[in-house]
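All protein chains of the complex are present and in place, except for one that has been dropped.
Labels for the chains are A, B and C, by order of writing; each one numbers its residues from 1.
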């Protein structure tokens, strides 16, 4: 159910409706829009009786939401969600493309800084890097853990980039929440509902990667899990799905971008690195992702891909990332987007680095 | 790496080799076989140098395991793993088929007992029922939690059936471990590596359902995660994979049964309920699962499927389960299997039940 | 549309209704059932107006068929279609399982006879062998063509087995029709509608293999194409579909067997050889196919698989086929089926063969 408030409704009226909803045993989600506020009603004890709410002051109408996703839906919020980060111009979901780049895993301070310096210089506003790596084998490198998070916090300090990194369980989420700016939920955890709920209780934005065989509805429902706990800053991420096709590691499903945008107000970015698994496909598919209308890109870059501890095959060389950015910059305006130019703190930074 | 001990090696020799391995910073897994003991060496710091170990007393040879799964592999243990349950004849992986049956979710005491009485009477040695339900929607029934576990513990008490139920995170695993006999890891959590490791530190057997798009190798690696933590009682479960085919909810991949059995010593059971999602397909596919050589079945049964809180469409009526058991009983001997007859405590039990 | 005749309707009445239908510009398909005759009306000029037909003598009712498949449907014919072969006991769709076996391709007379002798002795009533091979590469062995057909005709002469072989275009179909007993349409041609129509104008039964990514509806519609041209002797064949799973060449979808049987009166057989692509999986999946309720098996057997010109990897050795038959013979009765014992002309035949 969805309570649409009148355009001139006061904060007190909104608040009174929310209290009423909570008093009935449901949860109220007040979602301010450009013109009016909508209040989503969630809870798993069946539908609320609309009568009482319709009569309250400031209420325009009470709408039954038939789709399984409610807070995610454009029904509750017509205008796009734009996620902002205090102290920076970087946004996700706004007119500027969100460019998120960095190595698959943080391997050590030198590697992380070497990559950070290059992606920042090329125009990335967000730095990605894994501190907790979900690996198919228990015997593979599992990430540096908190040490990795600390290195990324230093990178934010140095370059001003916001940090995006994955949490794989409640413990790591606690730390990621502390050090990073965006909590990533990986494809393998897209239906780890316990983790999604925990992320929903965080105040940091959450980036959810599409599961390898997730339908559009399941993808949106993962976001609904986070939002149902009160965290409305969710970013979706297409990263390829699993099919019979064997020329790429996964099959990047770009059609999901307009499909998500039609149904939901949430931003969606594309990961062409996992989406293809092959370095030579990353730039063409990045161009395509921007052209299709994605709100951003998340790209793996490594200064020495052949020595990377994970995913080296799909990591771009820094020079290739420069080239990718140059191409993306040309396509963005066609779809009404902008791309930040080079990083603002670029000049002094490089000299302080000791590259391996 | 795998250290194969000589047939007459003593416990002291095995123990000395294990200590040596641990002293080198690796983990040693001593796996006794029918004829000789093998010691698996795991750890993510590269390969151990075989020289030192080869010279130790009782060691026959040191073998490099090139497959990514090590403890799971038949290389380390040639004979099938048989999981036994104290105080009962029930096994998983032995000559008797493991029949696991019950409702999708424990809804209340009456429902659970009504179903339990019938599946027990039909010959099930294991009772399944969800106390923690991973649901696509945050607004769907999420299970009774600990209350559900308590009901199942009573069912074990009453009927002697062992309890199989799903844990969805560390907290629920803690409780499942306490109340149940087998910890189920659901398909959506098959690559929730944090949960797999936690299950690996439990002393209860773990049943891992195949992820919706898991390859055979990923499936085996999920088991490897559990085993790498020291819990060697793992059961695999095929429950259908996601494909384009739309006549069933999932596509049940029975070929994975002989494929697993070829590579691994672990038992594998089949879930035709989730594997097809349609009541009328459950019995034919159960017959096929037994014929293909599965070590058991896990079947959803509900006394009132049309009133079930989840998965009613795929739950058998108790009479249909009786029929399924009758058919399976005829096929089992062809593949060298037996099926337990009716439940041993059946006569007095029904009279104490108040069926709804 | 479907005209259901009254139980005691005369042949003249049926004939009059058919003539009326044809006079309206449609095609009439008279399908005699166990109790009454139904007349299917097909044609692509929209629906016929039921009024006129309802008033005709002997007509019980006129039913609108809303499913896209009409002649294929159980709506038009409730009892199973049983395909019979003059001069032999062999049937497809009857209580006896149809066992179809032979090499992937006919390579030469000696090879074909060597295999034929063995599969006949083991109880196969049908011999399969490719004379026209649809190969992914234009440079691979494409089959012996008419020479292969001639060899198979000799095999029928010698062993009494009926011949099943693939036609890949109109020209080969003409010849297959002349020499063989069942015209096979391969998976790659399942939606070669032109070829299906041509097969529909033949008087020989047609076996249609499921396309690699065919839905159930598309599979049934392929049969409808053949039937719409007047050939009602159609056999469906599950041979595995294409998925992400890589432990078998295709993923054998046994659930399609009960799904077809629910919707259609046509028989369905299973090909575990192409369905798995691995020799060691053929026997377990054959057992499963019989257990699930298939009407027969089509199995590749070669006396020297490692020298086979195609599909050697998935061909059984004759001894393995003997073992398969022994196992299948035990499972068949559980599902109310019989399996023919050893070939009736077996004793004199072998002595005339010069095996390589």
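We adopt the following convention: a contact is a pair of C-beta atoms (placed from the backbone, for glycine too) under 8 Å apart; a residue touches a chain by one contact, two chains touch by 3 or more.
Just so we're clear, the structure is a prediction, and the values are computed from it rather than from any experiment.
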| item | value |
| --- | --- |
| Option from A:35, A:55 or A:246 whose C-beta touches the chain left out | A:246 |
| Listed residues C:142, C:158, C:304 or C:320, member touching the removed chain | C:142 |
| Identified contact with the non-displayed chain, of C:75, C:107, C:181 or C:224 | C:224 |
| Interface with the unshown chain - residue positions in subunit C | 42-44, 68, 70, 134-142, 168-172, 188-189, 191-195, 197, 212-213, 217-218, 221, 224-225, 228-229, 242 |
| Touch list for subunit B against the chain that is not drawn | 242-244 |
| Those residues of subunit A which, in the complete complex, touch the missing chain | 213, 215-216, 241, 243-248, 251-259, 262, 275-276, 280-281, 284-285, 287-293, 327, 330-331, 333-335 |
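Note that in this section only the chains that are shown with their structure count from here on.
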| item | value |
| --- | --- |
| Where subunit B and subunit C are represented by their mean Cα positions, the distance between them in whole Å | 39 |
| Gap in Å, rounded to a whole number, between the CA centres of subunit C and subunit A | 52 |
| Rounded Å distance between subunit A and subunit B, as computed from the means of their C-alpha atoms | 35 |
| Overlap residues in subunit B, where contacts from two or more other chains coincide | 213 |
